[in-house]
Structures are given as structure tokens and as C-alpha cells.
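All protein chains but one are shown in place.
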Amino acid sequence: MKRIIVLGGSFGGLTAAFELKRHLGKSAEITVISDDDRFVFLPSLPWLIMGHRRPGDITLKVAGMLGPKGINFVHEAALRVEPETSKVFTASGELAYDYLVISTGPFLSFDEVPGLGPEGGHTNCTFTLDHAVKTHLAWEKLLEDPGPVVVGSAQGVSCFGPSYELAYEMDTELRRRKMRHRVPIIYLTSEPYLGHMGVGGLGNSKRSFGDAFAEREIKAIVNGAMEEVVPGEIKLKDGTKLPFKFAMIAPPFKGVPAVAALGNPRGFIPVDKNYRHTKHKNIFVVGVAMAIAPPEPTPVPVGVPKTGFMTVKMAKTAAAAIAAEIKNETPPRPEELDVVCLMDMGNTAALMKASPVLPPRQESVTKMGLRYRYLKMGFEKYFLWKMKHGLSRLP
Amino acid sequence: MKRIIVLGGSFGGLTAAFELKRHLGKSAEITVISDDDRFVFLPSLPWLIMGHRRPGDITLKVAGMLGPKGINFVHEAALRVEPETSKVFTASGELAYDYLVISTGPFLSFDEVPGLGPEGGHTNCTFTLDHAVKTHLAWEKLLEDPGPVVVGSAQGVSCFGPSYELAYEMDTELRRRKMRHRVPIIYLTSEPYLGHMGVGGLGNSKRSFGDAFAEREIKAIVNGAMEEVVPGEIKLKDGTKLPFKFAMIAPPFKGVPAVAALGNPRGFIPVDKNYRHTKHKNIFVVGVAMAIAPPEPTPVPVGVPKTGFMTVKMAKTAAAAIAAEIKNETPPRPEELDVVCLMDMGNTAALMKASPVLPPRQESVTKMGLRYRYLKMGFEKYFLWKMKHGLSRLP
Partner (left out) sequence: MKRIIVLGGSFGGLTAAFELKRHLGKSAEITVISDDDRFVFLPSLPWLIMGHRRPGDITLKVAGMLGPKGINFVHEAALRVEPETSKVFTASGELAYDYLVISTGPFLSFDEVPGLGPEGGHTNCTFTLDHAVKTHLAWEKLLEDPGPVVVGSAQGVSCFGPSYELAYEMDTELRRRKMRHRVPIIYLTSEPYLGHMGVGGLGNSKRSFGDAFAEREIKAIVNGAMEEVVPGEIKLKDGTKLPFKFAMIAPPFKGVPAVAALGNPRGFIPVDKNYRHTKHKNIFVVGVAMAIAPPEPTPVPVGVPKTGFMTVKMAKTAAAAIAAEIKNETPPRPEELDVVCLMDMGNTAALMKASPVLPPRQESVTKMGLRYRYLKMGFEKYFLWKMKHGLSRLP
């Protein structure tokens, strides 16, 4: 019986575990290791910040999802992987694997800009449940004592969506409360233009985001590179100073320390089309942990986003490849990676679609409309229901 | 009985006088001083230039409006104000006041560009009835002998609307006459981009004005700074030469000489939220005469417009503050100043709305449609009827 270890209990880890179980049944022992015993539907964190969701609405217990499927769960941090001996080390010991799936997500690299981040720094963050809860409190404080807002992304960021969502949502909410004129909003980004998103734009995203920002009078600073953050002020490398009462600045990502040694200098791990490690053939890597090169150089560096949608697709491909190898079958031909993204805009929403993810593309679209907001709300409910029941095979 | 003097007989002066009378009745003696015995509905001057209105259509006699309300009218120029002794001086003597409302409008500062303006210079103007009548004759001459047109605004201008209206209206009228191809139109402006309007744009005005200009093939020169005007040619500071057969260039404004000493170097007078002079507490200043700082620096300096709509609002606030003080009541909390503007575009029109006037704003919109043209026509009739009957309290 093959021992398969999955590192990570979010989109990629859970999907990989469910899919491996579905393919392999009792012929494999599958163990998920994660230092977080919750699955959080991360795309809803901007709504949590705005007060439209509570943590319980978007959280599931990992053990409760894995148990009924016969998948082991180790609630511990993985400390180190030893590929030569095929072992994972945790504080309480070591686990041997025949196959390893790494889906450890991002390490939030706040240190790259002095003063960045909610832990010792002066800016808020949307990328974890705990950060989002803290950001929600900061937002409530802003509503009581309004002032300038800066929302955006530092240099090197690869995940721009939540910052856009927050800018749009805050604008909408402030107008609803008739206090938008007391809160100037600056969107600060390392992107070379609005709607670039790290992927060279999608369809006419440049113009449609530009129009939306103009209509909402959200002032954009593109090609922004931050020097440091001090209390109440962001300093850019070009000397610009941006005072704020509320700032949410996305940090750049790195690979998490436990697996970074398997990857490039930023800790992202190189893989082939099946998400198999280019050197260690029994290791697969999906989601933020794996490496994708940017499609084009930009004045200020940016990365390629790896969304939950993409991560789930990667996990399915990797699981199919592992299962095929164990069963001595031909693995299915891996699909070209594409992405569909629903971005909330407060009083409307955007559907963004790219196939494949990076140009040149067969399909590439940005459309706006209120129906995409309802679609996003519906998808959140559906996905949480699906994960709760381990129905990873549903679309 | 308190003596209140109002300087100026246009939007601000008449509104202030009517409102003060309404608040104070016989307990105050109100005197309007103006060197012009006509009230002119200035927003219709572009229509007069195009031949759609005659002077009589948009003019009311000031004495006929004030008399029935028991308000005095002195048809004389105010020469000087002496705030220390609370006196206004005219050629025929002096008048003492307990309160003074200054609503003297702009001094057209043609001298700032050699050759600018219709008095000794070579360009036309839309800002007074007499200038507009002269400009109408120049327009008729152009229709007989077509050639290049330059419409726009010199550096330091704060009132951009009429120049836009004229550019759009001339384009429409020339196409109607099947002679647009014989009249190249250049829109020359000190604004940093089309649709800036001195207020940093309103909603998507940048793109919607840019689109409208492209569709009409009106060539725009932004960040334009004029060196001088010679007969038939405008010279810019960057060396560009713009030949013309017809030119209408808005001049920068200053405060009028009679009150300029009460204000900043350009003669605009600093006030508080109730439009009370920051130093002389029994003087109130409304409309163009009072000072507003620009919302942002621009490559070529521009000012903040003070429209008739805004001036009327200011006059009501100032009158309420004076009346409250005289009656020993608490003055109503002054409203944040907003603006609604209907801009004719010949074959369509734009509604522009900003609340407050300067960013950040709760509301900011630019919309285009033929209905706004009919709305503007209707508003002209309504407002003239309202002023004729002294019904300043109607909206």
C-alpha cells in the first residue's frame, strides 16, 4: 500500500487528498499535514473585512472533512522535507512517503518592505483569516473616524484581485453611508497599468478598470514601488508620501520555509506539465508553492497569480498523474491551465476569464455586471457544500 | 434698522438681496449697488453667440425686480470699500453699512496675455453680454468666410464650461450647415486633460470628453500656455503657432478692483464656511469674488470654477448667517458646497454633478444625453421667471 502525504489543507491539499482517495480507494494511505485545522474560503475574506461575513460562515473543520473519507489528518506544522529519503519532518517526528503533494500556499513576505504588514508593521492584510479579522476591525475604526485610505500591492506581488475587490467594495460602502467625500481612496499598485493583474491584462481589463476607477474617483498609482511604511504614511521609492488612516497593502509571496529549499531563490518549486517536481519525481507541487515565470518584464516586478480555481485544477492533474503511475496506467494528458475569476466590485462585479492563463490566449475576457456578484455569492455556498462532503469530482 | 449693502446685481447679489429681505422683512434696509442695471442669464450667452437667443430673451431689468420687493437699487459703480469704517464709496458719494455682501463677480484679466480679448486684443469672449454680442457678429462673419477656429482657455482660467459649449455648438452648427470641412476647430486649454474643468474631472469626464472630441474631430491642445495673440494667430509658449479666423479664448479672472484689496494677490477674498470674510466679520463674499484653492497642482495653472449654481447657494448661506446674527439666532449649519452643471453640446448635452465640488467626493458624475439639452432650455425659462418675481426661495 502506497503512502501519500499531502502538505496543506486548503484548496490544493484537500482537492489532492479527495482526488487521490477517489482514484486509489484503499490501495493508498493518504495523510494530510497542516498547521491549520480549518479550511477557509479565502475568496470571501474581502467580504469578511467589509462585515458581510463572519468567520464561521466561510470556515470548515479539516478533520471533519477528511475523516469520513478515510484520509488521515495530522494537525502539525511540517518543518522540513528530505527528498533523498522521502521523509517529512514535524515537531513530533518523521513521516515517510512514497508520494508527496506539496500545496503549502504562500509565505507572506512582509519583511521586503520595512513597516509592511499587520505583525509589527502598520498596514493591514487580506490573505489569512486572522489578518482579515484584524483588518475588519481597522475598517470599523475608519468608519468611525474617516480619513485617507491606501489600498493596493507592494512590488513583487502576484495576487492583485483582493486589493481591487477591497478598493471597489470600500468605495461602494462609503457611498452607501454618505461619507465617501471624507475618505479619499488611493489604489497603489506595482502593476504597469490598471487591470494588468500580473498576467498582462485580460481582454479590455485595462480600459474597463480605468473607466471604473475614474467613475468612482479612486486615484491610481501604477508602477508603484514602496520604500517603507511608517505609522500613517507610505513612502514610495520616488519620494512620494501617501498619508493614510487605513492601509491594506498586499505583500509579495515566497514559498513557505518548510519546502522552500526544493525551489528557486524565492522558494517556488519548478514542475512539469503534471506538476511533478522537475528533479524529485515522487514529489508534486500545486498552487502558490509552484513556480510560473511572468509573461513579460514590467518596470516594477510583479508575479503571476495562482488562484484557488487554478490550484484546484492543478491538484486534480497531479492526483491523476500519481494515481495513474501507481496503477501503471497512462496518465491523462494534462490540460492547459486556464482561469476563471469572479471579482466583487461592491455594487457590481467582474467576470475575468483567461485560457490559457498567460498570453497568447485562445480566450481572454473581462466583463462587468451585477449578475457576476450573485454568481460569486452562489459559488461560495456551492463550493463550501462540495468541500464539506468531499465531492472534489464535481465541477 | 440694519443697513445691508449688496455689491453686484447678478446671481449672487440678487439672491442675497431677496433672501435677506425674505428673512428680515422691514427690519433691514437693503441696497443693491451695481454698475449694470440688467440681470443677464449668463449661461445662455453661448446660445446668444450661436444666434439661438437675442439679448432681450435672457435679460431682466434689475430695478424692476428689486423695487416691488422694497429693495433699494443704486445704479452706480462701487469704487472702493473701507472695511474699517464700514463704508462703500461710489462716484456720487459714500454709503454706510452694518453688513456688506460682496458678489461682484470676475474682473476679466485680459492683460495677462498680450493681444487677448475683444477690447484692443484679437480674440472674442463669452463672459459678458456685450462681449457675447460682439462674438455673435464674429461668428456670423465666419459663416460667410469660413476658416480655422480656436476656442478655449488661457492659463489661469477657472471657468471652462462656456468654451466647451461653444466648441461643441460650433461643431454641431457647422455640420448642420454642411460646412464643417471648411472650418478646422482647435480646442486650446490650460487644463491638464480634457474634462478636468478645474476640479480634477467629474466621474469619467476625461474619457467621455475625449471620445466626444474624437468623434467630432475637434483637435485638443491640453496644458496649453499662451505667449501672445497677434491678428489671426495665437502663439503658445512652446513655440506652436495657431492661425485662426475666429478665436474665442476665455481670460483668467481676478477680483474686481473695488474689492480686490480685501483679498489675496489675485483679489479673491478669503472666507469661512458661511462666506464671512476671515478678518472683517460684517463682510460676506459669495461667487467668483471669494477664494477657493485648487484641488491639485497642474502643469499649467488653472482655477476652480464658481458657477451661477454655486453662487446662488453661497448667497443663500451668507444671507441666512447675516439674518441669524441680526435676529440673534443660531445660524443654520452651512451645507457642503456642491454643483450641478448642464453643458450644452449642440446636438446633445452633458449633466455634470459633483458633491462636494472638490475631491474626494460623495458623488461625481458626467452623463450625456439629449434630455439634458431640453432640461437646460427649461431651466433657463424657469430661472428667469423665478428671478423676475424675486422667488429666491424656490429651488
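Just so it is clear, A and B label the chains in written order, and each chain counts residues from 1 on its own.
The rule is short, and it goes like this: a contact is a pair of C-beta atoms (placed from the backbone, for glycine too) under 8 Å apart; a residue touches a chain by one contact, two chains touch by 3 or more.
As the structure is a computational prediction, the values presented were derived from the model and not from experiment.
Within the complete assembly, A:N204 is the residue of A:N204, A:N223, A:N282 or A:T348 that touches the hidden chain.
One of B:K21, B:H122 or B:R180 touches the chain omitted from the figure, and that residue is B:R180. When the whole complex is considered, the residue among B:D37, B:D211, B:E296 or B:E335 that touches the unshown chain is B:D211. Only one residue from A:D111, A:E140, A:D272 or A:E363 touches the chain missing from this view: A:E363.
By the touch definition given at the top, chain A reaches the unshown chain through residues 201, 203-204, 206-207, 336, 355-356, 359-364.
By the touch criterion stated above, the residues of chain B touching the omitted chain are 175, 178-185, 210-211, 214-215, 217.
Going forward, only the chains that are shown with their structure count from here on.
With rounding to the nearest 5, the Cα superposition of chain A on chain B corresponds to a rotation angle of 120 degrees.
We define each chain's centre as the mean of its Cα atoms; on that basis chain A and chain B are separated by 53 Å.
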